[in-house]
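Have a look at the structure that comes next, please.
As you look at this complex, bear in mind that one protein chain is not there, while each of the others sits in place.
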Amino acid sequence: MTVRRKWAVIPGLFALGAVAVLLSAYQGATSRPDTIITEKGSWGYSAASSPQGRSPEQPIHFPHPTHVQTLGMNCLYCHYAANKSTDPGLPAVSTCMGCHLVIGPKRPAMNGRPAFESAEITKLQKYWNEKKPIPWVRIHHVPDYVNFPHMTHVNAGVTCQTCHGQVQKMTQVYQYASLNMGWCINCHVGNVNPAWKARYDCSVCHY
Amino acid sequence: MTENSAPSGVGRREFLKILGAGSAATAAIGCSSDRVERLIPYLTQPDETVPGVSNYYASTCRECSVGCGVLLETRDGRTFKLEGNPDHPLNRGALCARGQASVQGLYNPDRYRGPMIRKNGKLTPATWTEALQLMGQKLGEAQSSGGAGNAVFINKHESGSFPAFLDRWLADFGMPAHLSYDALADHAVIAANRQSYGVAWPSLSFSAAKLIVSIGADFLETWGASVPQQLDFADARAKLEDAPRFVYIGPRRSLTGCNADQWVACKPGSELAIARALAGGSVQSAADASGVPAATLEALQRELGATKPSLVLAGSSGAGSMELALAVNELNKQLGNVGTTVLTDQPITSLEGIATDADINAAVEKMRAGQVPFLMVRGVNPAFTMPRAAKVADALAKVPFKVSFSSYPDETSELCDLVLPDHHPIESWGDAQPMNDVISLQQPGMDPVYDTRQTADVLIDLAKGNQRTAARYTAQNYMRWLIDNFPGGTTAFTAGLQKGIGSGSIARPAARPASTGAPQAPAIEGTNGDFYLVVYPSPTLGDGSGANKPWLQELPDPVTKICWQTWIEINQQTARKLGIDSGDVLQIKTEQGELKAPAYVYMGIQENTVAVAFGQGHSAYGRYAMGVGLNPGDVLPVGFDAASGSFAWTATKVQLTKVNEFTPLVTTEGSARQHGRGIARSVPVEELPHLEMEQEEHDMPGKPDQSYLPGLRSRMAADAMGEIGDSPSRVQKGMYDPEHWSQMAKRRWAMTIDLARCTGCSACVTACYAENNLPTVGAPYQMVHTAFLHGVPGGNILKGREMNWIRLERYWEGGEDGGEFEPRFVPMLCQHCGNAPCEPVCPVYATYHSPDGLNVQVYNRCVGTRYCSNNCPYKVRYFNWFGYGEPARPQYAWPERMSWQLNPDVTVRGKGVMEKCTFCVQRIREAEHRAKAEGREVRPNEFTTSCAQACPSRAIIFGDAADEEWSVARMAQDRRAYHVFHEQLNTYPAVVYLQKVTHPAPKAAAGA
Amino acid sequence: MATVVSPSREASPNIPSANIQLPAIQSYTQVNDDIIGTLRPTGKWFAALGFAILCMLIGATAWTWQIYMGLGVAGYTPPVMWGVYIVTFVFWVGIGHAGTLISAILYLFRAGFRTTIYRCAEAMTVFAVMTAGLFPILHLGRPWKFFYLIPYPNWRLIWPQFKSPLVWDVFAILTYLTVSATFLYIGLVPDLAAMRDRETHPVRKRLYSVLSLGWRNSDREWRHFARAYLFLAAFSTPLVLSVHSVVSFDFAMSLVPGWHATLFAPYFVAGAIFSGIGMVFTIIIPIRRWFNLKRYVTINHLDAAAKLCLFTSLVVGTAYLMEFFIGWYSGSEIEQSYWWNRVYGQWWWAAWIMLLCNCVLPLTLFSQKLRRNTTWLFILSMFINLGMWFERFVIFEPSLAHEFEPWQWTAYAPTYIDWAILLGSFGWFSMWFLLFIKNLPVIAIAEVKEIVPPPLSTPQPVEGIDVSGMHLEFEPETPGERD
Partner (left out) sequence: MQGIVGVFRDLDSTVDAIESLKKMRAGDITVYSPAPRHEIEHIIAHGPSPVRRFTLIGGLLGATFGYWIPIWISDYWPLVVGGKPVPSWVPYTIISFELMVLIGSLATVLGLFVNSRFPRITMTVGYDPRFSDGEFGVWVQCPPDRQRDVAGALQRFGAAEVRGEA
C-alpha cells in the first residue's frame, strides 16, 4: 500500500545526502584515486598528492625491468641520493651514457630475441649530443607542505617497493601508493611493520 | 573542493624542477608555467653535491667596504642564504641585515639581463661580443687620442687584489689610477687617524673600556666596521657590573645613541667645542655653543678624568670635522686609551685607500669642464649619492663615452652609453683584506643568474684583445690571476677556500695624494634658516644601495620603526609648540631645493634640529626603490670639510614650514609606551646584586602555582598528560610521555634573549625573512588591485600586515615632558608557550603543542579563522591576507628569479593561512635527521635558529632547556630572567628574557 | 439538548490560551479568506524582490572578488583579526532569537499575543540564521576548507578540535537552523492543507498537497501534532538560550580584554532578544499595514511586544553598565585601557550610538501612547537595529585593537568590500522573506482559528462551550491605535 512505499523513501533520501557529503569531502581531502592521467591532461598539483595509478608517458621509454631484473642493477646506482638525502636523486645523463656509450642503439640478437634497433637509446644519445638534460615527467608527488626525507626511510630499512611498488617489474612506471596522509600515518604508527614505526607528531612532516 | 589552493605557492620542489645547476635551458624550465611537473637531471653529475643537501661555500660579503666573511648556503645550484662565517676573525659568524639581504641583490628581478648599448638615445640589449668590441674600439681611440690620460674610473671601494689589479690595468691603457668611492666612509676620521696613528681605522676595544663617550660616532650603524664593533660592544655590555657606561653626545639620538646610558643633546656644529671641553678646555664656552647645561659637561669632564680606561669616539659630518676627529684622537692619547681601547696595531685595513668625497667631486668637476673623454663606473652610484646641487648628470653629459659596470639600472648607469653588467659578488671570484695578515677569500656560490660577466674578467679579455697589452695578460681569467698572485700560490689558495680565509697581505695600490681645492662648507651657524638639518645614512639602506632589496625596505628603521618611506624627525617639545603631530607633512627649504615629508615627532633629537635619513628617493634602481621616499641630498649644498675632503652632510640650516597635508607614517609601531606591562624590563646596575631569580608569588588566594617544572616545562601541559598531580587513569599520554619510544617529550626547545646585549640592530629580523620565506608586503606593485591604498608604498604595513615573525619592539621609558628617556629594545617572537592560549581555540588542530615543546602551526590544516591570533597576547601570529606566495596573484612577493632565494626546507604559505615563528623547526628536524643517520643524539648547541645565528650581539641563544648540556638551559637560570605576561596569563613561555642593565650617571656627577 | 461536559484548559496543555481577542474576526472562513487572500503577488512586491536580489548580487560579487584576491581586500588591520563579518554574524544570529522566543518560549508561557505574530517571527528566525550561517564561512581565510570543521571519518585520520568554541558554534548554529526550520515547517502543515483545499491551479495544488504531507485535520493528527509542537517548543527554549551563549563563548572563552567576562552569555542572549524584537517590529508593522491585517495583528499585540522590548532594553543597559563597572573595578590597567579606548578611542561615536539607540530611546516605551503608536515603533525599531549592530562592533573591534601588547595596538577601518557584503546579507535576508510572505501564510491560520469564537448553532455562547477567553488584558476603552 502507498504508505509503506513512502516509508522507504525518507531514510533513502537521508542516506543519499550523507553519501554525497562524504564523497565531496573525500574529493577535497584526498587525491583522486584510480584515475590514469596522461601527461596532456595533467595539472600542476602543488598542494594535493599526485593521484594513485597515474602513469604518464616519459620522454624516453625507460625499461626498469631490463635494467633491474635482467642486468641486476641496484636502485641506488641511479637514484644515488636516496640513502643520504631527502631527495632520491635522478641519474645524470652522463650516468646513462656511462654504459650507453658502449651499448649503442644496435642491439644484437640475444637469447632468442632477434637483433633490433633501439629507438630509446637513440633518443638518449640525441639528448647527450645536444647536451640537453632529459625532461622526465614527475610521477610521485607529495604536496609541498609535506617533508618526506628519503634517507631516514631507506636507512630505517623501508624498502623502495613499500611505497613505490614493484618498479623493477613496471615497463612503464605508475604511482603505486595513494600517498595520502592516512597511508603515511598507518605505517608511522607501526601497522605495516612494527619495526618501521616512527614519530607521528604533525611537526615531523609538516613545516 | 579542490586542494590546489592549499598553502602552496612556489614549492620547495620548484628546486627539483631546476636541478640542473643554472644552465640557461633549465633555468627557463624552472620558471616555466608548464603544468606538467618536470624532473630535470644533471647533464653531468657534479662530484661534491648531493641533491637536497646544502653545500656551504665560504666567501666574503661585499655589501659594505669592511668585508665580513660569509657562508653561501647553496643547494641544487642555488645560493639561497648568507650566514656569517664563524671562522672569520672579523665577524665571527655574525652578519648584519644588509649582508643577509645581499642575496636579494643576486636574484633581483630588475638586474641587467645582459650588456646594454645606447642606441639613438636609449639603452638597448646587446650581445657581449658587440659590447666588448665597442668597448675595445673606444679604448683604442682613447689610447691613440691620448685622452686616456684623463680617463676616470670610479670603483666601489673594496680591499683585496682587485684595486691593485685595476690600477695596473688602467696604467697599461695609459690611464690614471682609479677612484675608490665609499659614500658611507667617515673620511674626516680616517684622515685624522692616518695623521694621528698612521692607520685608517684602528680596531676599538669596547670591552676594555670603563667609559665610552661617542660624539656622534654611530659605531653600531654605518660608522666604520659595524659588525665587529657591535660584537665587541655587546660583549662589553654583557659584563654587567663591570660593563662600561656609555654616553652619547650629538644632535640626534641614533640607534647607537639609543644604546647609550645617557644622551647629551647638542647643537650640530658644536661637537668640537664639547670635545675641547672634555679635554679640559673651557666648559662654559662649550655650553654656550652647544646648548648643553654646563653642569652636564663638567660632570662628564670629571667622570672622563676619573674613569680609566675610557674610549672617546668622534663621528662628524660637518665643516671642521677633521679638527674634531683630531681633537678626539688627542683626547684618547691624553687619557692613555691608545693601546688599551684604541688598538692601532690591529687596524681594519679594509678601510684603507678610500678616495675622499672631494676627490670624486673634483673628478665630476673635471667632467663638467669637459676634460674627461672616458668614464668608467663600477658598483657605485654617484648620480644618486652626490647631492643634486653637484649636478652630476650635467657633468656626465659632457663625457663623450661613459661605461657602467653596474649590475642594476641605477641613476648612474642610466646615464651611460655602455653597460657591461658585473657579476653579483655571490657569482664572483675575489678577495679582501679586512685585517693585517688576513685575506678573506671570495668565491662564487653558483653559476651566474643572468648573462653577466665579472668586470675583472672583462678587463682581462679587453686587455687580451688589445695588441699593446695582450702580452702581459696571460691568465685566462681573474680567478687564475688571483691564484697566481696569491701568497702561497695554488695550494694556499685552495686550502684557504675551505675556510674562506688565507693569511698574508696583499699589495695595496699606492696612496694617492688627496685632491685640494674642494669648496669649504661654511660653519652651519652661519647658514640661514630656523632649523639645523641633520642628514644621516639609513642604518638599513646604507648609501641607498640597499633600496632595491625588499627585505631592507621592509625592515623598519631601528629607531623610528618607519619603512618604505622618508620622514622628517622633529623634537617633541618643538612639535608641541608648533602644533605638529606625527604624520603632518613638513616642508624643509634651502637655496638648493625643498623637500616635503611627513613629520616623525621624536624625543631623541635636539630641539632646534630636524633630521632626515639618506638612502631613499631613487629615480631609477628598480621596482622596489623607484618612487619610494625622498632624497635629502636634494636640499644639501655642495660643501666639504676641506682639511679631510669629506662631504659635509650636516652643513646647513633649513626653513621649516608645516604644510596643510597629512601622510600617515608607514610604521610598525602601535604604542611606543609599555603602559607598565613589563614587556621590556631593565635594572639599574647598582640594584643588580640584590636581583633575585624571578619568584612566582602566591599571595592572591586561588592564584595557581605558576612556577615551571624542570626544563621550562609547563605545569598545565604536564598536568594535561597526567604527569603531575593525580593522573587520571584513562589519560592517554601518547608521545607526550617522556618514556615514549619516540623520545620526543625528552626535549623542550627554548630560547633566551639577553636584553643587555641586544642593540636593536634588527639583523635577526632579516635573518628570519631569509630563512623562513617570509614575504615582503610593502612594495608598490603589491598594492594594486587591493580595496585600499592603491599603489602606495608600504600600504599593507599601514594596515599592520607586515609578516615579520620576529619583530624588534622599541619602547620609550620616560621623557614625556622632554626630560631624559630610556629606549628599550625587545625582540618579540612566538613564545612557544607551554600553555598556549592560541591552541585550544583552533577548531581544526592547526596549532597545538608538540611533545618537544614547540607551538606548532600546520599550514595545510589551517582554515584561517584567525581565532588563534585574537587569543595570542604577544600578537606574534601573522596571516596571509593576500596570495603573497602564489605566482598568479598580483601581490606575489617573489617576482621572477627572486623565488630562487626561497628556502627549500620551508613551505611557502598560500593565501588565507596563519603563520608564525616555528623556532626554525626545519633546522631542528634537519639536525635530528643528521643525528639519526649518524646513529647518535643531537649534540648540545649543535645547531641554532637563523636569528640566533645572525645576531651580531650574540643576544639570542636557542636550544633544549630540558638538557643541562645546552647553554640555553644555563642562561634560563640567570638572575635577570623574566617571562613576558606569564604572571598575568599563566602562559609558560619558552622564550626567556634577561633584563637590560642600565648604568646611570655616578651620583657625584649627578649632584654637581 | 445534550449537555456538553465543560472542558478544562489543564486537560489540553497543547492549545495556547488566547488572552488577546480578535473582536473583528467572526468566522473560520473569514480567517482563510483574509490570510490566504494576502498571497497574490503584486507589482510592488516584484519590485522589492528585484531590489533585494540586486543587493544580494552586489554582496556576492564582493565575496567572489575576496575569495580570488584573499581576505586582504577587506579592512582587516592586525591584530583586529575579526572584523565586520563577525559583527554581522552575531547581529544576524541575535535577530533570529526573538523569533524563537516568540514562537516557542511564549508558547510555553501561554502568552496569547504571540499567536498572530509568531509565524513572521519564526520565518525571520530561519532566514536570519541562514544569513548568519554564511558569515563564519565568509570570514575564513580558506572557505573551501570549511569541511575541516565537520567531524566525519576521513583519510587524514584527523578530526576537529572539540575544545574550540568555534566547533561548538558549528554544532549550535546548525542545530539551531535545523530545529527552527523544522518548527516553522511543522507549524505550517495545517495551513498548507488549508491552502491546498482552496487551490484551483493544478500544479500549485499538487505542490501544496506534497508540502502538507496529506494533512486532513483529523482529531488524531491534531493530537500528535499538538504534542510534537509542544516538544519542539520545549526543545527550542533551552536551545535559543544556548545558541547565543555559545556564540558569546567565542569571545568569553578567549583572553582578549573586554571579551573575557562571565557576563557575556546572559548579556548576549538579552541583546539578541532585544535586537530580534526590534526586527520583528521592522517586519510586522509594514506587513500588517500593506496586507491589511490590522484586525489580526492588533495594536494590543504590538503593545505587548513593545513591553517585552522595553524590558530587554533595560537588561541590555544594565549589562553595559556592568561591563564598564568591571573595567573600572578590576583595577587592572589592561582592562581599563580597553574600556577607555572603547568609549573615547577611534570608535567613540559607535559606543555613543550604541548607548543612545539601545538604552536611551527605548525608554520612550514607558509611555503607553508611544507603545501604541506604530509609526514611532517602526522608527524606534530602525534605531534598535542600528544600535545593536554597533553594539557588537563596539564590543569586538576596540577590544581587539587594544590588547595586551601595546606595540601592536592599532586602528581599524572597513573597506567597501566589507560594506558590500553587509549589504548583500540584507539583500539575501530580504529576498527570502519577501518570497515567504507571498507564498506562505504570514499568520498561522489554524492557531488564529483557535482564538476566534467557534461557529455555534445558537447565537449566544452556550454554557460550557469555551469560546476562547473573554478575559481581556486590556480594558475595552484603551486609547486606540495611532497610524
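As written, the chains take the letters A, B and C, and residue 1 is the first residue of each chain.
The working rule: contacts are C-beta pairs under 8 Å (C-beta built on N, C-alpha and C of every residue); 3 or more make two chains touch, one makes a residue touch a chain.
Quantities reported herein were computed from a predicted structural model and do not represent experimental measurements.
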item	value
Of C:T42, C:T64, C:N217 or C:N439, the one touching the omitted chain in the full complex	C:N217
Sole residue of C:R110, C:K163 or C:K307 that reaches the chain not shown, by the stated touch rule	C:K163
Touch residues of chain C, complete complex, unshown partner	1-2, 4-5, 7, 9, 11-12, 14-15, 27-29, 32, 151, 157-163, 167-168, 171-172, 174-175, 178-179, 182-183, 186, 190, 193-194, 196-198, 209-210, 213-228, 231-232, 235-236, 238-239, 242, 246, 249, 446-447, 449-450, 454-458, 462, 465-466
Residue ranges of chain B at the interface with the undisplayed chain	714-717, 719-721, 728, 730-734, 736, 834-840, 842, 845, 847-849, 988
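Everything below uses one rule, namely that only the chains that are shown with their structure count from here on.
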item	value
Pair joined by the larger number of C-beta contacts - A-B, A-C	A-B
Inter-chain centre distance, chain B versus chain C - centres from mean C-alpha coordinates, in Å	58
Distance between chain centroids, defined by C-alpha means - chain A, chain B (Å)	45
Shared interface positions of chain C, touching two or more other chains	144-145, 147, 158
Multi-partner residues of chain B (at least 2 other chains)	1-2, 5-6, 845, 848, 861
Interfacial residue positions of chain C with respect to chain A in the complex	144-145, 147, 150, 152-158
Partner chain C, residues of chain A touching it in the complex	21-22, 24-26, 28-30, 178, 180-183, 185
Interface residues, chain A side, partner chain B - complex	24-25, 27-29, 39, 42-48, 56, 81, 84-87, 89-95, 131-138, 141, 143-147, 149, 151-152, 155, 197-204, 206-207
